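Apart from one protein chain that is not included, each protein chain of the complex appears where it belongs.
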Amino acid sequence: MFPKNTWYVACTPDEIDVKPLGRTICNERIAFYRVAANEVAAVEDFCPHRGAPLSLGYVSEGKLVCGYHGLEMGCNGKTVAMPGQRVGGFPAIKSYPVQERYGFIWVWPGDAALADPALIPHMAWYDNPEWAYGGGLYHVKADYRLMVDNLMDLTHETYVHSTSIGQKEIDETPCKTVVEGDTVITSRYMENIMAPPFWKMALRANHLADDVPVDRWQICRFTPPSHVMIEVGVAHAGHGGYNAPKEHKVYSVVVDFITPETDTSMHYFWGMARQFNPQDKALTAQIREGQGKIFAEDLEMLERQQANLLTWPQRGLLKLNIDAGGVQSRRVIDRVIAAEREGAAPAAQTP
Amino acid sequence: MFPKNTWYVACTPDEIDVKPLGRTICNERIAFYRVAANEVAAVEDFCPHRGAPLSLGYVSEGKLVCGYHGLEMGCNGKTVAMPGQRVGGFPAIKSYPVQERYGFIWVWPGDAALADPALIPHMAWYDNPEWAYGGGLYHVKADYRLMVDNLMDLTHETYVHSTSIGQKEIDETPCKTVVEGDTVITSRYMENIMAPPFWKMALRANHLADDVPVDRWQICRFTPPSHVMIEVGVAHAGHGGYNAPKEHKVYSVVVDFITPETDTSMHYFWGMARQFNPQDKALTAQIREGQGKIFAEDLEMLERQQANLLTWPQRGLLKLNIDAGGVQSRRVIDRVIAAEREGAAPAAQTP
Partner (left out) sequence: MFPKNTWYVACTPDEIDVKPLGRTICNERIAFYRVAANEVAAVEDFCPHRGAPLSLGYVSEGKLVCGYHGLEMGCNGKTVAMPGQRVGGFPAIKSYPVQERYGFIWVWPGDAALADPALIPHMAWYDNPEWAYGGGLYHVKADYRLMVDNLMDLTHETYVHSTSIGQKEIDETPCKTVVEGDTVITSRYMENIMAPPFWKMALRANHLADDVPVDRWQICRFTPPSHVMIEVGVAHAGHGGYNAPKEHKVYSVVVDFITPETDTSMHYFWGMARQFNPQDKALTAQIREGQGKIFAEDLEMLERQQANLLTWPQRGLLKLNIDAGGVQSRRVIDRVIAAEREGAAPAAQTP
């Protein structure tokens, strides 16, 4: 249950630097590779000769060469050449629209005719000296929508991430969910509280006192198919909170690209784009490591939640006010899937 | 194929000391936890909010708090509270009768209305200065009845445990099986033999010569659902064997609680209660370690026997005289299951 006529993050450029990458996206087995410095490609991971995975091969002069018997595959899924063979009649394999943008390789697993690069959501922080970005990738054995639920209801931070970003005030402060077209926004503003450990670290890293009250915000934005961008930060209390001037706050965006692998597994690309102290690479590494540890705390919970849901498929789950973000996001997903089935044109994605 | 309206050993108290324990018993996924110093509880391992496993949470003031979003579950399966929520209408989950007794946590996986703590079999050796007890737990991927078979036919000791408790005389001495109500008793008495290594060690530990002939006994008692208590020991020959006075023998009871996990796996709680030198804690540890090694020898055999039986489900097994203990025990089990299906009241368990 996922939209297919849409752009998903497939991998990061470093994953195809040295050799091709075999990865399943939306139940499609795909070989990703770099054709040239500025060009990437993606084809079915199946050599039309004998069914070997093309991702075990190598790239030569822009062709993906099968590592078994040397068939040379073109980006369009048509065989270009094979030693000693006439390849004109070889059956074509599926090729996938693919784009390198904002530090990611994006793939369109559905109908290629509908793929428009302009639909890839814009990432304002990319290649921008006022921002720094660091992130990583986790493989999670759970339906990708469980991660959407997770990120659209941050009350779980109080429990799952109690030693880093969790604090009782999250639980105690109501959140508000609004739907604007296909975008779902869940926001929570906490005033005059003490910052939890992660944000104390961030304050210090931005040369701000960490032992004074702060205002804290969390603004989660879901856009289809499954991107969740979360504006997060704290400002010294009394300076306007979210709208405080730069010198009184630490501000960043949690970046989540959630790519379905199968119906019950996902590739989770997580990261943080920050607006404070962007030149400090050691800080980027430190935040990346801390965030990696925090997000790893969710994995066992989600995988065992998934196992429970498979054991008890007939049980309905509650849809409380705190779940509104996830519930509304799933409605958008359902709508997009329904429209896709009816043949509607895919909508633009907004980050 | 297991009785459900009965008490099974679920875990030992130390397993729920620090945090809840998720364990499947008779195909039921259950979260066990300590409510208070003298109270334990067990509920389905499924949070009614979003299906997370409650066993990943923690206990606070007697409530099991879900580690995902803080739902507080009561021992009766009803939600007590959740931050910012009215929980009156939350669906209840199943709760299980559970008792702490004789150093174990016991659970009743079936109809709670029928659960009577008085049905838990009495363990005479518990908290008794004349006895010492040590034991452990093995997870075995085999039908629990294969372990019942194993323990009700000790001729396997000659082969599986040849270097510790096995000896040729077991094989050569006929055993006798009697059925008394729901209790099956298989006994074997060997006279004027040399003790095998384990019993030589036990004789020395009780300050008795280990190089003289002994009488040895094995009296296996099966009671439903799947408890097997085995009186074992040796006495210097000529002093009355099983009935010899204390100063001429070493006497103990092998304690086996065999709890089905699924149809083809079990939790095997094994131990030994001994009547000699009970104050010697180093001896308790030594026996526990030795018994642990001996019982581990059965695991590969049972797991591969199970695999064979799944491969050849149509093949009948032989029912020899030595198998009478297991065969009769399975008949009792079948009778108990049939009675359970007809709605009969559960019978008391006698150890």
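In order of appearance the chains are A and B, and numbering begins at 1 in each one.
Rule of thumb we're sticking to: a residue touches a chain if its C-beta (ideal position, glycine included) is under 8 Å from a C-beta of that chain, and two chains touch if they have at least 3 such contacts.
It should be emphasised that the depicted structure is a prediction, and the values quoted were computed from it without experimental measurement.
Of the listed residues B:Lys246, B:Arg304 or B:Arg331, the one in contact with the hidden chain in the full complex is B:Arg304.
Residue-wise, the contact with the chain that is not shown comes from B:Ile322, picked out of B:Ala10, B:Ile322 or B:Val336. Although one chain is not displayed, its contacts with subunit A can still be listed: residues 29, 45-46, 48-53, 56-57, 65-70, 82-85, 90-91. Although one chain is not drawn, its touching partners on subunit B can still be listed: residues 149, 153, 155-156, 158-160, 171-172, 174, 300-301, 304-305, 307-309, 311-312, 315, 317-318, 320-323.
Criterion: only the chains that are shown with their structure count from here on.
Its C-alpha atoms superposed on subunit B, subunit A is turned by 120 degrees; the angle is given in steps of 5. Mean C-alpha position of subunit A lies 48 Å from that of subunit B.
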